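Report on the following structure.
Only one protein chain is missing from this complex, and each of the others stays in its spot.
Here is chain A:
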Amino acid sequence: MRVNFVLSEVATGLRRNLTMTVAMILTTAISLGLMGTGLLIAGMISDMKEIYYDKVQVSIFLADDVTDEQRGAIETQLADSPEVQSYLYESKEEAYARFQQQFSQQPELVENTPADALPESFRVELVNPERYEVIAAEFPNGQNGVDQVRDEGDFLDRLFSLLNGARNATIAVAVVQALAALLLISNTIQLAAFNRRNETNIMRLVGASRWYTQLPFILEAALAGLIGALLAVGGLVLTKVLFVDKTLAGPIKAGIIPPVDWGAIATISPIIAAAGVGLAAVAAYVTLRLYVRL
């Protein structure tokens, strides 16, 4: 195959339909960018799950007037319980220190919170996180120095269902955009084929193979898909630098939100590029098959 010939056909084709080509590239870029965002959120969710779920599952908050005996009894009970994988004691001072760190971005809140306002607690990791009820029954609220037993997993589940929702919404919009992109690609290819019907007719008559006739169109779409993917990756990089790294710097430093690292973007980029090029090429091929006589 004459590479120069095919490439010059591709370049002419893209230039001839400049407005359509730009529209095609932009929708592809938006779709792929959203897809990348969805993938990044998905990665973030699994990172966050590791951060949170591993640390704590049940918190047993102690009453302010808890005696040393009561505290000791609770600890013995936790140590002996077959349900408990491990536990951690957090004193009032430690709780306050963690609070200060978590809310370092909101100094007013820290200033207005007295150092002893936060309760001491046992942070318990269960063998099976689903068995929260058993632990809750063993330590009734308001008795034996226990103020409250809280299932942190329950709160996390709600948080994660919110994040999962955000991810799904992003991917749903990406899919709708992808549909628009595919239709635009199809339309552009039909136009391109119409513009070059003279050439392709002659090619057909002198016996050029189907591949030879179709390849310029398919490459044209694939190239647009690649440019769209590059723009999408650029968008992700900008989002990281301008939004994630700046606006979300506080929570990330405090360990509330995992950072979006370059590695994640580097992993996602080839996926986006492959999706862009692949979808565009397939859309072009199908269009040529269905609508264009080559």
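Rule of thumb we're sticking to: a contact is a pair of C-beta atoms (placed from the backbone, for glycine too) under 8 Å apart; a residue touches a chain by one contact, two chains touch by 3 or more; residues count from 1.
Definition applied: contacts and distances are computed from a predicted model.
Trainee: What is the protein name, per UniProt, of the chain that does not appear here: "ABC-2 type transport system permease protein", "Nucleoside ABC transporter membrane protein", "histidine kinase" or "Cell division ATP-binding protein FtsE"?
Mentor: "Cell division ATP-binding protein FtsE"
Trainee: Among A:Phe99, A:Tyr212 or A:Tyr285, which residue is in touch with the absent chain?
Mentor: A:Tyr212
Trainee: Among the options A:Asn128, A:Gln143 or A:Asn201, which residue touches the chain absent from this view?
Mentor: A:Asn201
Trainee: Using the document's contact rule, name the residues of chain A that touch the chain not shown here.
Mentor: 1-2, 5, 198-199, 201-210, 212-213
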